[in-house]
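Note that one protein chain is taken out, while the other chains of the complex remain in position.
Our next item is chain A:
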Amino acid sequence: MKATLAVLVENHPGVLSRVAGLFARRGFNIESLAVGPTDNPEISRMTIVVDGDERVIEQIKKQLNKLVDVIKVSFIEPENSVSRELVMIKVNTEPEKRSEIIGIAEIFRANIIDVSRDSMIIELTGDKDKVNAMEEILRPFGIKELVRTGIIAMNRGSKCIESPEQ
């Protein structure tokens, strides 16, 4: 079972290592982790996708809550949320294949952000399935390099994950 957690943390150095260390020492599996500051510069938000049974996921939430630097831990339900990931793919582009690759990028609404004689960098944003599909289609051309940001997610509608007032 996979679960997506939105974790609000103090924006201090060392917090990421505390969170990552917790996962390592308790034997929890991180599938994806993305982190950045929120609109409040004192608070960062992590989106963590974890894998485990119900008991493990419950423990992950409780153990995260025990960290003093962790302000709030919330589950993000897949059916009531949107999730996105950004990926950059450097793909082989022999001259005769170039237009075909541009065509694929257009279908996926991806951007070409760098072009050289024999390669291109394609930037794509989407949920995990879209990113995986793009990767599969480009693979035959020869992927030279690939980097993903990790998933970020947000609840739909007016429901918000906010830091509790002090």
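Just so it is clear, a residue touches a chain if its C-beta (ideal position, glycine included) is under 8 Å from a C-beta of that chain, and two chains touch if they have at least 3 such contacts; residues count from 1.
Keep in mind that, in the parts below, contacts and distances are computed from a predicted model.
**Q** Between "Acetolactate synthase", "FAD-binding protein", "Cytochrome o ubiquinol oxidase subunit I" or "ABC-2 type transport system permease protein", choose the name on the UniProt record of the chain that's been left out.
**A** For the chain missing from the view, the UniProt record says "Acetolactate synthase".
**Q** Sort through A:E58, A:E106 or A:E145 and give me the one touching the missing partner chain.
**A** Per the contact definition at the top, the residue touching the missing chain is A:E58.
**Q** Tell me, which residues in chain A touch the chain that this view leaves out?
**A** 9-10, 14, 17-18, 21, 25, 55, 58-59, 62-63, 65-72, 163-164, 166
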